[in-house]
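The complex appears here minus one protein chain, its other protein chains still in place.
Chain naming follows the written order as A, B and C, and within any one chain the residues start at number 1.
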Amino acid sequence: MRFTPHTAAERAAMLDALGFSEVMDLFADLPAEVRLGRDLNLPLGMPELELDRHVRSLADKNRHLGQMPSFLGAGAYDRFIPAAVSEILRRTEFYTSYTPYQPEVSQGTLQAIWEFQSLVAALYEMDVAQASLYDGATAAAEAMMVAVAETGRQGVVVARSVDPQVRSVIRTYAQGRSLQITELALDEDRCDLLELDRLLTDQVAVLIVQQPSFLGAIEPVAEMVESAHRVGALAVVIADPIAHAWLKPPGAYGADLAVGEGQGLGVAPSFGGPYVGLMAARQGLVRRLPGRIVGRTVDVDEKPGFVLTLQTREQHIRRQRATSNICTNQGLIALAATVYMSLVGPEGLRQVALLSHEGAEDLKGRLLAIPGVTALGPAKTFYEFAIRLPKDAREVNRRLLADGFIGGYALAADYPELGAGSWLLAVTEKRTKDEIAAFAKAVADAL
Amino acid sequence: MRFTPHTAAERAAMLDALGFSEVMDLFADLPAEVRLGRDLNLPLGMPELELDRHVRSLADKNRHLGQMPSFLGAGAYDRFIPAAVSEILRRTEFYTSYTPYQPEVSQGTLQAIWEFQSLVAALYEMDVAQASLYDGATAAAEAMMVAVAETGRQGVVVARSVDPQVRSVIRTYAQGRSLQITELALDEDRCDLLELDRLLTDQVAVLIVQQPSFLGAIEPVAEMVESAHRVGALAVVIADPIAHAWLKPPGAYGADLAVGEGQGLGVAPSFGGPYVGLMAARQGLVRRLPGRIVGRTVDVDEKPGFVLTLQTREQHIRRQRATSNICTNQGLIALAATVYMSLVGPEGLRQVALLSHEGAEDLKGRLLAIPGVTALGPAKTFYEFAIRLPKDAREVNRRLLADGFIGGYALAADYPELGAGSWLLAVTEKRTKDEIAAFAKAVADAL
Amino acid sequence: MTIFDASRPGRRGVELPAAKTSTPAGLAEGELRRDLAWPELSEPEVIRHFVGLSRKNHAIDVGFYPLGSCTMKYNPKINEEMARLPGFAALHPLQPEETVQGALQLMWELQRDLAEITGMDRVSLQPAAGAQGEQTGVLMIKAYHRARQDLERTEVLIPDAAHGTNPATASLAGFDVVEVASDKRGGVDLEALKAKLGPKTAAVMLTNPSTLGLFEDNIVEIARLTHEAGGLLYYDGANLNAILGKCRPGDTGFDVVHVNLHKTFSTPHGGGGPGSGPVGVKEHLAPFLPGPTVGQDESGFHLVVGGPQSIGRMRSFYGNFGMHLRAYTYIRALGKDGLTTVAEDAVLNANYLLHLLKDRLTVPYERLAKHEFVVSLPKAIKEQTGVRTLDVAKRLLDFGVHSPTVYFPLIVDEAMMIEPTETESKETLEAFAAIVGTVLDEAVRDPEMVKTAPHTTPVRRLDEARAARQPDLRYRPQ
Partner (left out) sequence: MTIFDASRPGRRGVELPAAKTSTPAGLAEGELRRDLAWPELSEPEVIRHFVGLSRKNHAIDVGFYPLGSCTMKYNPKINEEMARLPGFAALHPLQPEETVQGALQLMWELQRDLAEITGMDRVSLQPAAGAQGEQTGVLMIKAYHRARQDLERTEVLIPDAAHGTNPATASLAGFDVVEVASDKRGGVDLEALKAKLGPKTAAVMLTNPSTLGLFEDNIVEIARLTHEAGGLLYYDGANLNAILGKCRPGDTGFDVVHVNLHKTFSTPHGGGGPGSGPVGVKEHLAPFLPGPTVGQDESGFHLVVGGPQSIGRMRSFYGNFGMHLRAYTYIRALGKDGLTTVAEDAVLNANYLLHLLKDRLTVPYERLAKHEFVVSLPKAIKEQTGVRTLDVAKRLLDFGVHSPTVYFPLIVDEAMMIEPTETESKETLEAFAAIVGTVLDEAVRDPEMVKTAPHTTPVRRLDEARAARQPDLRYRPQ
């Protein structure tokens, strides 16, 4: 077999050394009643030539983002990825190594993660960041757990303008510890601040808001964080890394934890994963953080080096008293984001965000000029925005697909209160002026 | 700029250190009359996002071998390349290094080339091989030069069944030293052995034959080599590496030099290049070989290591008396071939060749069963073969293209004597039974 | 040097098309950030920095990596090639279903194949790693009991040899963890188990082969006892590599399993992820599965959201699709024949290496090993020389191999947990055994050499205490 070196002769020699006569002797400890007395019901193995053809045939059954301009976001974005990112990801020393348990031979991974932590902390202007979580949704849920542990309270207030998938994951994680989740309603297209004051009691451990919100709105996060603090709750801000090239970072208005989805930072959309969850916190919470953390130290020769640290938070040391159960995280994707952030630098990120914003404003203007199309509310938006169509958005998407476009996200399934015409559109730096104009025209034609 | 680090401030500081005030001071030594007093007439630079889109748009204007089954060979082949080959080629330590002038920090490249030499020598069963030439055609021409230098003669006999492009390159190289080239005619589909005896005189430095020939025929090479030796000429065999998984190797019947095109050994067709020329020789010719040669030696600690050797043959030492002018060769492509040969091993190569042969025999049988289609002659063939259609082969190719196939090579432009219907077809291990059957049917329909 | 130290203001690694404006229109000053303290570098500098870092790592493709429990097997290169096809990598997860039929088919087939391999009825690919697979499974168990109004089941029983994620998961899901001792043979102590099973038992979590690399041969009895007590049996699939095609957890009484695609199914470990931890369940747990999963009908493949009893989403979208794709490619590459060979060769390699080492190291349980085994540094060496397992592990690094997992499982003193995997050759195993022999000789002859190891690695032994005492967790400008 191509992935296993042994020849029949070698197997025989090894068995012989063990005093066995056949391979089944190696499985003599399996009680007869548990042995699988048949072949697995799977096809035979394929030579690479056939395998390549077969898997490509599946890829060819899809229509991908390189083939159709897309205005779909809603948590995953078609952003430009510099070739240098994949060059580094293809370094086998990165992708075929594992969690750096032996730091002396893992300095590459460790330093890269430390740099990831530094970049994420700087992005959010928070004191510290950890080494990655599964994705933005679980990062939000883990942040909730941190707040619950820190406050000893059970109440959780989540803005309804948080990504519905994230809210769903939060609810799942909350089941374990029987937390009480309340949803903060919308006022038009933003959080209802009066309602927030009603919901915030001294039972509340944490307020979770998203900036910009799932609907694209720039929320009054600073006020909301202040409100949460007033009742002794922690504030978790789910902060989009691209928009935060320009927006005031969570650390600047006192958020306790900032989390986010890192997919936009050089990670392929890849049908939903692997992505990478970002989490940063204020200093006081560092020993409550989930997952890996890398620290800088020195070796016996006083040479600087990096290690996994604060491991007494972790499952392999603390077991049932660990801050989380995380073991494998999203190391390689964190590396992708690290390389991306290093390549674009502050100016590059600002430009990515600005181009996206300009495109979105252009598209928004064109769409709102179509008779019958209206804004959801007064909120300012960044590169993603919601509007209301005079037709079912799903129907419009179908028409657009026939024209070769991937349309926006039909909001009604998650937000029935917004109506069947509510539609969320994202514009990234990849969309050209021509594509935006053609798309706007196709929308007008579809209505 | 993204590929150059300097900022404006750094440039100014550096100029300042040099005592200059502006960049043009660095070019003060260019006489006014030679300065280009205008911008180059080229577009402005493109950001990677636009560049990527632009270059992809050119790629998309092509229809590639992954989109149409191809039966075209004639010197370049659509063969299967295992993914592991490109994994190694993407190692930046291989592709961003250069000729190993400092062996202590180039052992990777040097050992890989030494292994390449070993594999090529073993394939051809010759004593030695060198480190690669530009392609199979220049390898044949360089072999001719070796023979001319060795014999001190000026006559060259080249079989007409040698690839016409190779013959053309041989003629180009011969111009420099005013060699006399004679073509050995065809007898039906193979070399004319009677004619050969007439052409071989004591003025002849070298006989150049191809096995299998350009027309796919298995030639009586052993007899031909013997004939050449009888008049004191050297024999150069252009030997296809895939077919030689099975065919008797040049070393086994006394060829003086064996050369070949290595593209079939794990190298993408890539519209004609880069490919890699193979050259192996008998021991006595080693100091006449062109290009690089790597040898094994030891370091001061007696640790084995590899170096460029026998450099007194080379241009940088011997200048006008060098055996060739080669400097940069095809290092990375030789590496690709080395990885490929190591992966497939002897059994894998045999199987690649056998599958190709079986496919070709299948196709040949199907085509010859079509009324009006005939064989060129009695020769046995391996994975490529020529037939005669009752119609202009170019016309048939056009019809096949409309059906989604890349047809064979129309021979008449190079071999008018074979007629407009003469057609050369190659089958590789990538062609499935279904593709072969469908192609044969399409040919029948096109006639 | 960190990437921040290499920064120079004004350098750029990427250029972008020009924007029309210089700041986002319409945003108030107070809404904007001031500064973004990221480094600035050109593309060549970024590449050289990360290439340089990479060269400080050990990795599977660099050398032997017998890190027990982690299944550091070879990651086939075709998987990487396939994962980068734009027909997969450039799919938005919310595209219309008719434009992603190939991706859905792949996921559907993978669900089906994992169900077959594990002997379960239904599979969800959503969990992002093994630990999240556990969390999914345990939350489903919780939901199951709750749905049956069986509300007093607050305990999860876990062997003392278990991986840390098991108790951490149970606790995260709101259960009390009850530890079950191991018996002299390294298996679950049946008497201890019986004593702890009861009306409070929600589940028993096991891995089989266990973290000791031993097949739990009482498994049928354990399942019977657990079910009799009203609990469910959870299978941690981290060690599935040992039994592929030989035995299926579903056939031995397990109700839920997770599998680690990044272990058994060769998706790369990536320096610590991404992993993927699909869960499989028996029919009675199917209503609780997280959605969406992929279903098929005459019109094609579809995403099916969870029903009313579903525990809900575990993460966004459908899991780490890029890992599903690699695992799928691997399963198709090997097929039923190849997967069985994997288990055979993995077990053969473990037993052969154990055989080569058994005279030099202490073997706590003299039994047939499965895919891995646990040994200890001989007490005599430790007592005579002061050399510890940690020192031996560090010294091994000087020989170009990775060390085994050490000090786990916790129930074995000075443990070394060695998992060679099936992709290593006989020569590699022999070479490793020889290196271990050399290091043990050295431990006696020249203990300082071992205690101060490693000597030839990019950095030497690091001060972990200082790292924890004075956490330096991010770059700060001087």
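Methods note: a residue touches a chain if its C-beta (ideal position, glycine included) is under 8 Å from a C-beta of that chain, and two chains touch if they have at least 3 such contacts.
What you are looking at is a predicted structure, and each value in this text was computed from that prediction instead of being measured.
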| item | value |
| --- | --- |
| In the full complex, displayed partners of the excluded chain | A, B, C |
| Touching the absent chain when the full complex is considered, from B:165, B:182 or B:374 | B:165 |
| Residues belonging to chain A that touch the chain removed from view | 1-5, 7-10, 45, 47-50, 82-84, 86-87, 92 |
| Positions on chain C contacted by the hidden chain, ascending | 8, 42-45, 47-48, 51-52, 55, 60-63, 74, 76-77, 423-425, 427 |
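Note that only the chains that are shown with their structure count from here on.
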| item | value |
| --- | --- |
| Of A-C and B-C, whichever chain pair has more C-beta contact pairs | A-C |
| For chain B paired with chain C, centre-to-centre distance based on mean C-alpha positions, whole Å | 46 |
| Mean-CA-position distance for chain C and chain A (Å) | 20 |
| Sequence positions of chain A contacting 2 or more other chains | 48, 52, 56, 66, 80, 82, 87, 90, 92, 429 |
| Shared interface positions of chain C, touching two or more other chains | 11-17, 41, 43, 47, 51, 76, 78, 80-81 |
